[in-house]
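Every protein chain but one is kept in place in this view of the complex.
Note that the chains take the letters A, B and C in the order they are written out, and that residue 1 is the start of every chain.
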Amino acid sequence: MHEVDLSKYKLRTDLIAEHLNNFKEYEKSEELYNDIKIETITLDKETAKTISKKEGIYKTIYFEDVTDETNFNNTLHATTIALKDLLENIKKSDSVLIVGLGNRKATPDALGPLTIDEIKITRQIVELGLPLDNKYRIISSLVPGVMGTTGIETKEIIEGVIEKAKPDFLIVIDALAASSIERINKTIQLTDTGIHPGSGLLNNRFEISKETLGIPVIAIGIPTVVDATTIVSNTINYIFRHFSYEKENIDNKKLKLVPPSSRDYKNHDKTLNKEEREEVMGLIGNLDEEEVKSLITEVLTPLGYNLLVTPKEIDFVVSKLSSLLGKALNKSLELN
Amino acid sequence: MHEVDLSKYKLRTDLIAEHLNNFKEYEKSEELYNDIKIETITLDKETAKTISKKEGIYKTIYFEDVTDETNFNNTLHATTIALKDLLENIKKSDSVLIVGLGNRKATPDALGPLTIDEIKITRQIVELGLPLDNKYRIISSLVPGVMGTTGIETKEIIEGVIEKAKPDFLIVIDALAASSIERINKTIQLTDTGIHPGSGLLNNRFEISKETLGIPVIAIGIPTVVDATTIVSNTINYIFRHFSYEKENIDNKKLKLVPPSSRDYKNHDKTLNKEEREEVMGLIGNLDEEEVKSLITEVLTPLGYNLLVTPKEIDFVVSKLSSLLGKALNKSLELN
Amino acid sequence: MHEVDLSKYKLRTDLIAEHLNNFKEYEKSEELYNDIKIETITLDKETAKTISKKEGIYKTIYFEDVTDETNFNNTLHATTIALKDLLENIKKSDSVLIVGLGNRKATPDALGPLTIDEIKITRQIVELGLPLDNKYRIISSLVPGVMGTTGIETKEIIEGVIEKAKPDFLIVIDALAASSIERINKTIQLTDTGIHPGSGLLNNRFEISKETLGIPVIAIGIPTVVDATTIVSNTINYIFRHFSYEKENIDNKKLKLVPPSSRDYKNHDKTLNKEEREEVMGLIGNLDEEEVKSLITEVLTPLGYNLLVTPKEIDFVVSKLSSLLGKALNKSLELN
Partner (left out) sequence: MHEVDLSKYKLRTDLIAEHLNNFKEYEKSEELYNDIKIETITLDKETAKTISKKEGIYKTIYFEDVTDETNFNNTLHATTIALKDLLENIKKSDSVLIVGLGNRKATPDALGPLTIDEIKITRQIVELGLPLDNKYRIISSLVPGVMGTTGIETKEIIEGVIEKAKPDFLIVIDALAASSIERINKTIQLTDTGIHPGSGLLNNRFEISKETLGIPVIAIGIPTVVDATTIVSNTINYIFRHFSYEKENIDNKKLKLVPPSSRDYKNHDKTLNKEEREEVMGLIGNLDEEEVKSLITEVLTPLGYNLLVTPKEIDFVVSKLSSLLGKALNKSLELN
């Protein structure tokens, strides 16, 4: 009756951590700074190939609502550390071009351009023949726009500017699509592998990386949107966890007094077994996660309802996130 | 194992049409203007009471993507007609205060303030002692802000200004929460019953209506956000329709050639029967729509994931929708 | 041949310091904080009457370009001190309504609304029945708009809201017209006498003060625009000072080596005498400053060229100034 076309499914996210859930062997480490977790994954050539990702370092910073001042400051601290770490392999004297991808006029896609607004640019000082404080690198910036409004491939604009400004390395910032409700506006991913087609908000058709541009590319991404398919498939998993929790506590009289929507199963990490899943969700309960996603995509796409959505507070959140990235970049690019 | 607390569920929308689905007897009419449907429902006291709504006229305009110029113009035409209709009961000489509710700095909530920016204001002409072209009503406007940023109840600000400016009637514009994915950014609701707590984006705790303010209140609302619960519960219904369609076409060899996510079941309005629903969705398939919503709310709320979200193109859409409302208001308020 | 109608000339500024230049007896004191001067003038009833100003305290803070970080911080410090000083006469338990006058959509007039965006509002906490940290006053805010876009007198909107929100005192913030090129974007004036017609950007026709509203009104103003008449009349004075300086240095051989536009006569505070002024400027040189301004107004007004202008960097400057006022207000309104 129903046919799952797995081959059609395209990964819509760069959140490497999630792709690796089923893989056991790769280098992974975690650091904690005031509750902010930095997860570092180093993929060697072989593992990278297995999961269709690129060889290199992937750092993911996990945090909560950055409109809270304490969270903001802690996350800023962790991001600065992670950025400095990635910059270890770059020479102190190297000049950088920072590129803010995305559309300044679409709030959830404006992360890149808004971050650029926060960056301390120094290259014009050198260009004007003035002396540059040796505390600073040579920093330039570019907001290339999106193909829909420029008519030009973003990668071509970047290439053209690189040929003239001749930076030694690139930092690119982009808004991404989340692969889970949990991480929307709550994750920063850093990598030295660049940006790839199919990731991000699908604005770019071409890879932006050392392989394609000839200079190192550090990519910074934050998921600011999520599609309806992900919301539904995530919720189905939460339903299983919820039922598992309720079942486990079926005789807990104290819990009966708590209204259902206040019963906190956040830390209940068990879920239903196959039979239970089928009982609760029938045929759907029998499918694995990728199959569920494929089905939902098939259901929503013909109707035009597989919307990419963003939380309604996005204006405030993107403003904070771009301010955070700007400060972290300014700090981590300082020499001395 | 699971307990549905129906009493807790609060309707988050003013889309009267949907609340009436289960009711048979009320006055309802439909008009069509270039594919744009205006649905008019007139609730008498009794019916209104039954569904916990207010007695009065409810008009809903259904349209598609207004960033398309033809759709925009057709919708503008229909909206102007609907507004003129509602203004029939207002005297030509009556002065109006147009109030743009919501937060100018949150894109999906900025519909009201942005609409005000488009309105031709005339009251200052009279105030300055100058002659007012008899083509125009006396029109003033107010953007009261939201309690989170003013610290004052919106209703109190409106009351205070009414006492000074003494308009004969009020028009209030607000962004709403949609009760279905289908209608987000694609419905305008007009009513002469005002705005009520629990509707809209929950910014207002108090009713803004003739009963509370003493002058007629025409309310204009457009759903610009939707919660995760609605997305999931809608999708479950689409899954049933999708399976019903696939089942009906199981021997259709031509359809087999169409990739699953291109099989257009938009106009297939049949769904599965009880047994089929249970087969596909188990226990969940057994619940009615309100129960499904209650369950999902219970699942998502404790995790903090029952997000209110908006499509990622919201900046462009809200800009168009506020321009449309502004033009429709200017046109329908002209006296000629 | 030419007729100066002095009676027609309206003062376009609240910069009390300048109006007092010709008066000898009033209370005046100066404080310096890291190069930032706060000048305090206390007018008693009698003196106030003589110069058509109101009895009360007038504080003027003089600073330079606030887009420079050090200037910004020093000015912020001085402004906080001056504000705290003015708040001395207000009870700790008194609640405040902060009003941002002006038009959010006109950059040089957006100072008030943008400052409001920076204020920590607390009144909603009390309104929602929650406990308010005793570090904070009850603070609410209002952005009433301008009569041109609301159709309602600003003073009426404020009155209406006061009657509902019942604050104990008011703080109003407005952009002003400068009475000298020197002080544009470089002066903050604070006073406990409110805001008066004829001052500011002429947006308000009615006085906003304790006398008219019944509660104390602290007014904060920054000149962000200047008219062409002022630019020309200021320049004529500078021409006199310039010639006085050149004359005094006529035999200074070292100065001859400095290009004319680099000869720094900033600290040369002498000017030409009557005969010299007539030699340099003929008939115009014979007029006193008010007569010169009247003449220029007569010359420019019929042509429509007595423009109110603002420096081209106004976006950056107003952004900094409103941030500064917001921080100073938040700090000075804290109890502790």
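Criterion: contacts are C-beta pairs under 8 Å (C-beta built on N, C-alpha and C of every residue); 3 or more make two chains touch, one makes a residue touch a chain.
Note that the structure is predicted; figures quoted are calculated from it, not measured.
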item	value
In the full complex, displayed partners of the excluded chain	A, C
Touching the absent chain when the full complex is considered, from A:31, A:85 or A:153	A:153
Chain not shown: contacting residue from A:124, A:252, A:273 or A:286	A:124
Touch criterion as defined above, residue of A:101, A:139, A:222 or A:281 at the omitted chain	A:139
Contacts of chain A with the absent chain, listed as residue ranges	105, 116-117, 121-124, 127, 138-143, 145, 147-153, 156-157, 159-165
Where the missing chain touches chain C, by residue	1-3, 5, 8, 105-109, 181-182, 184, 201, 225-226, 228, 231-232, 234-235, 238-239, 242-243, 246-247, 250, 259-266, 278-285, 295-303, 305, 307-316
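Criterion: only the chains that are shown with their structure count from here on.
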item	value
Category of the chain touch graph - line, ring, star, complete, other	line
Centre-to-centre distance between chain B and chain A (centres being mean Cα positions), rounded to whole Å	33
Centre distance in Å when chain A and chain C are each reduced to the mean of their C-alpha atoms	47
Touching two or more other chains - residue numbers and ranges from chain A	none
